[in-house]
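A single protein chain has been omitted from the complex, and every remaining protein chain is retained in its original position.
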Amino acid sequence: MEPGMPVYGGLMAMNNEEILTVRNLNVSYGEAKVLFDIDLGVKPGQVVACVGRNGAGKSTLLKSIAGFLKPLSGSITCDGVDLIGRMSYDIAKMGIKYIPQDKKVFSDLTVRENLELGSYATKDYNWDQVTDYFPKLKELMDRKAGHLSGGERQMLMIGRAILGSPKVLLIDEPTEGLAPSIVSHLKTVFGELKKKSSLVIVEQNLPLICAISDKVYAIKEGRIIKELAGESVKANICEPYL
Amino acid sequence: MMNMFRWWWGILLAFLLLAVLRVFLPLPFSNEVIIFSIYTMGCSFLLGRAGFISFGQPAYLATGAYATAFYLFYFGTNPYIGILIGILAGIVMSLIVGPLFVRLRSDYFALVNLALAVIMFYMLQKVLVGITKGDNGLWFLTNIASTPVLDLSRPNHFYIFAFLVAIAVWAFYKYLNDTLYGACCLASKINEDKVKFLGYSNFKIRLTAFVIANTTTALAGSLYAVYLGFVSPEMTSSHRAADPVVVTILGGVGTLYGPIAGAIAYTGMKDLISGLIGNWELVIGFLLVFIMLAGEKGIWGTLEPLLKKLLFRKNALKSE
Amino acid sequence: MGVIFNRLFIEDLKPDYLNQKEAQMKKFLILLSILVFVCVFGYGNALAANPDKIKVGILLPLTGTFAAVAETQKEGALLAVEVINKKGGLSMPWGKVQIEGVVADDEMKLDVGVRRYRYMVSEGVKGVGGQTWAPLANAINAVVSKEPMPYFPVCVNAKESFLKGKLADSTFSAAYSPWTVGYMAGTAAVKTLGKKRIFFLARTDSWGWDIRDGVYAAAKEFGAEIVGYDEVSVGTPDFTTVLQKVRAAKPDVFISAQFAGDAIALLKQCHQMGLNKEMTIFNSFITNVVGKGLPPEALAGVYGMHYFYYDLSDFPDKEVAKSAREFTDLYRAKYNKPPDAYATIAYVAFGEMFRGFEAAKSFEPTKVSAALMANKGEFTSVKGPAGWRQDHAAAYKYAAFLVQGKGAGDRKNEWDLFKVLGYQGGESVMPTLKSLGY
Amino acid sequence: MSTVSADLRAEIIKAEGVTKRFGELIAVDRVDYLLHENEVAGIIGSNGAGKTTFFNLLTGYYLPDEGSIQYKGQDVTRKSPEERVAMGMMRTFQLTSTFDNLSVIDNLVLSFFRAHRKSSLLHLLLNTCKRHRKDEKIVAILETFELQDVAERQVKNLSLGEKRRLEIAMAILAEPKVLLLDEPLAGLADSEIKGVLDVLRRHVGTQTILIVEHKISQVEDFLQRLTVMHDGRIIADGGYEECLRHPEVRRSYWQIEVSEDGTGDACIRGAHGDE
Partner (left out) sequence: MMDTQLLISGVIFGLSIGSIFFLMAIGLSLCFGLMRIISLDQLLYYSIGAYVTYSISLLTGSMWLGALAGMVVAGIISFGVERFIFLRIYERDIAFTMIASFGVLIGGVGVIKSIWGVIPRPVPIPTLTQISILGTEIPVYRLIVIAISLLVYLGIWLFLNRTIIGKAIRAGIEDVEHVEGLGINIYRLFTTTFIIAGTLSGLAGGLHAPLIMVDPQMGLEVMPFVFMVVIIGGLGSIKGTLISAFLVGQVVSIGSLIYAPLAQMAPFAIMLLILLVKPTGLYGSKLLKR
């Protein structure tokens, strides 16, 4: 480690409210660089949204944080622990759960079994929190997950990720292709969830983002071009960055 | 003209090596390497260009070999005609099975081909025993007539012939890689949809790749038949199904020199180790594992940058 | 070199290259002519005419299904080499010539076998022997008939290969064809053992079919009935379904044409299914490898024809018993085990090759061939008098011994596997020369 | 061409009652759509409105469950994409879809060759890529899209913006009768967007162009006609302003704007990009 490290640690201690910190992150697919010097901070209980067009690198950012992609350089720390170089299951176990956008649940397994797997790594078998958020899952417990509708799948995905009370939830396009009623339900759920965890959401649905986010990062061509916080998180302000 | 000229340099260098090998290495080895390179070129094209991995190449090898063998055993004596017939048989065979097979992808393609090889094996060994003579095989070395200029019944003349054929095949693939068709193959390998929406037919592209590659394989089979003067169903046995794929990957997938490098290395390793110690399987097996662990570029893929570096530096020094 | 490499890997020409076009064309032509020169005239090896040391090739499937048998053949061949070398070498007109045995693995694959054979030729061997698997012997014989070389296949060659014109002039088969094996087995089963109902299990190649023809010929001649027939391919691990059919056919004797590992598997499964109690099991050509590989109880009572069983102490012909014992002692001294059938074939074959060299006073294939065929081709083998026939097959007075497997209780030592009950041999067990087109 | 009238240009694509279901989800619900020759049209709609699915139905990526699609009066509902391309339709993909293992120029050559030369296998086999690389059209398009510097590079080494430009270049190079662009501007920098639009503008009047876009505000002066989709249906169709003021659009598409009544154009502008 370089000698400057303790100083940085000290800095970290000062900033200790930040639960997830990304600094100077550079990521590439093959030789094509996708993310450039991304800086991002998430404080406990915050909802942070990343907006940007398709292909801007939002999903790549989440995947890099979750450990599915190996960054070229930069640092990702969670609670002062360096995440770079860790296996993604390790990162998930530490409480940073990634919910991909493909809505692929384990279709051969029942809803119950899907949840069991969510509980397995964290040993948290308290499913009431899940069924509180998503009462509908209770009825579907013994249904094969493959037979669920898109909205129910998304509920299940989120449900199995929040087991073990993760510190940070990385949610990729949660409302894509879902009916408005489910979107508004999810909106409420996110509002509830932020009491326990920090949320990083990649989303294109501006009304939703504006309603729940504390901070918005606008990403374009792999760079953060604007950081908005507090009052400025408004649809009309965000729009140009999309 | 300039184009053609430049081409020959490439071909020349690769095969000059083989010609040099001819002086230092025993003739049977060189012959084997050349035929095996042709055999592998088809597989390499299929794997590297069109993205098909096939564990059934021996089926097409046997198609060519048996077609040639039937001709030389029952009908005629001219080895050149025999080889032509082998090539034709290869085309016919791949046109028959191709439309069924190329719709499958990936592992399934590999395995239906394996199934074809096994079926072929039992057809030759049992079902068609009346004309193939089963495991006894057909031997016709003495039937092969001496031809003027290049007498294929003599190994040293055969070497020259096989050498020229290999140059031709190599040049053909080199040309093919440069054509639009070659580009289409690569395109179809990674992005079927886009190929479709550019208006090309994936099916036709793949079928053509299948036919070209397997005809090459059949040609290698014909050469084997003429060279050995003998065919038997053993050549399609499932034990040997992986050979061309192993050599392809060993040499380096998708490179033009890969098949040659692979064939030299594989045959060389086998013959050398087999000569030194009886238990060649042990060494080959672990060598394969080691090579796979070391990298996926294969021999040529690893060698190429090194050679380039070496030669370019020398070149630079000279010019200074 | 670098220039050429540039041309290979750099797609775009540098302009100055264009100007050198003619110079390069010259270079190209020079290279091409070198190439052609190398190709056409590079071949050929000058070797001393009267060497004081020669090489002989021993080419066997040391890997593959027949590896176990090939191992014994290798031992037999190397013993034959050693015997000559101990005497100082071959007695040639220019002095003693030592022999070196070059062993290679043909892997039971055609292309590999022919390639390794050609390696041997390019290494300058003076004679080659080997093969366990007949098709490969045929392939090499074909090469030999193009480019003569004293060649001594030590396997049981297909009957077809003995047809006039098929076997090369310099190929000598120390063993007979499978037809003879079948005929001997059939004769022994029907005539000696008095069995009248035969189930025959062939192998799907010339070995199996020739034995079948031989057995059928014997059955016809001595009045037995074939009640069932089936065939399996070499390397079949599981015979049980076929054995079900055998049981259902209720024969007196079950004759099988399996060999080496296949025979072991078959006999073991026969025993497991209790067929031994219901019928006589007759494995047409048995070896010690098979006997040793089987549990004693599975071998007990099984009949078979044995090319050479080492323990001939009870054999009526004391002459043969003596030479057999001498050979066995020699073999035991080197390998600490008695010789097996195929080791003996190899020993006989290589012995004959060396006799041929000495008699011909040369390594010329044609001369060796003529020398071997002189004096009606008669020679003496470790198992008694023998002779080369016109078809280059060896005819023995004692072509094979009828043996019966011993159970655990009857065995005196680990190699005490069989009891010799009789023999078959002479010209009568061979296909007539006329039928072969002579 | 019975529908040709004095002021209406000929129909080139006509979809009638097109429906596509994915399981329970009805992605496209009995959509009728008309595209006229040499028209520049756009489709907008929120996420999941079915615009991309509809687009895929038009181009033959999916086959509709119900309904028919006509191209120049000819039924193409069941025609394969290859056939549609041969008839003059060319599309791009929402997520950039180029051949990553080929060089930029070869990507263009592939597109060019199919459209301007014979495409039979024999011709593919007889023509090397090299021969066409120097074709003036390809050179021109490389310059237009500022790709000449990366022309020899493998596509996998390009940046996203370059890939995106390449894809549009490939589509334009083929000079189709109908150019169907699925979110062509996503991932492009502002200057690039302007460049692409300038190129497209040159084809206005000679080519039919259909654009599916998020970012309507940037193409507003460019589009002649706008269609708004919502929940698998077309809820508005017509001129740009006309569409935006359509009550149905205001209600279901710009939900939030309707509630904040009176904020007027500014707010509508603000929401343009909102899906």
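Per-chain numbering from 1; labels A, B, C and D assigned in written order.
The definition used in the following text is that a contact is a pair of C-beta atoms (placed from the backbone, for glycine too) under 8 Å apart; a residue touches a chain by one contact, two chains touch by 3 or more.
Just so we're clear, the structure is a prediction, and the values are computed from it rather than from any experiment.
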### Query
Which visible chains touch the chain that is not shown?
A, B, C
### Summary
Among listed residues B:I167, B:L288 or B:L303, the absent chain is touched only by B:L288
### Summary
Filtering B:A183, B:I249, B:I264 or B:I299 for touch with the omitted chain leaves B:I249
### Query
Out of C:T241, C:N336, C:N413 or C:T432, which is the one that touches the chain we can't see?
C:T241
## Note on the structure
Where chain A meets the chain that is not shown, the residues are 66, 68, 87-90, 92-93, 97-100, 104-109, 113-114, 116-118, 120-122, 160-161, 164
## Note on the structure
Missing-chain contacts on chain C, rising order, are 62-65, 67-68, 71, 204, 230-233, 235-238, 240-242, 244-245, 248, 260-261, 264-265, 268-269, 272-274, 289, 292-295, 298
## Note on the structure
Where chain B meets the chain that is not shown, the residues are 47, 53, 100, 103-108, 111-112, 114-116, 118-119, 122-123, 125-127, 238-239, 242, 245-246, 249-250, 253, 279-293, 296
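Note that in this section only the chains that are shown with their structure count from here on.
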### Shared interface partners, meaning chains that touch chain A and chain D
none
### Task
Name the chain whose C-alpha centroid is most distant from the C-alpha centroid of chain B.
A
### Message
Contact counts by the stated rule: is the higher one at B-C or B-D?
### Response
B-C
### Message
Nearest whole angstrom, what separates the Cα centre of chain B from the Cα centre of chain C?
### Response
32
### Message
Quick check: how many Å separate the C-alpha centres of chain C and chain D?
### Response
74
#### Entry: Centroid distance [mean C-alpha coordinates] between chain D and chain B, Å
44
### Query
Name the touching chain pairs, would you?
A-D, B-C, B-D
### Touching residues on chain A, where the partner in the complex is chain D
30-34, 53-57, 149-150, 175-178, 204-207, 220-222, 235-236, 239-240, 242
### Task
Sort out for me which residues of chain B touch chain D in the complex.
175-176, 178-184, 186-187, 189-191, 193-194, 196-201, 204-205, 208
### Query
For chain D, which residues count as touching chain B in their complex?
59, 61, 80-82, 85-86, 90-91, 93, 97-102, 106, 109-111, 113-115, 119, 121, 123-130, 132, 170, 174
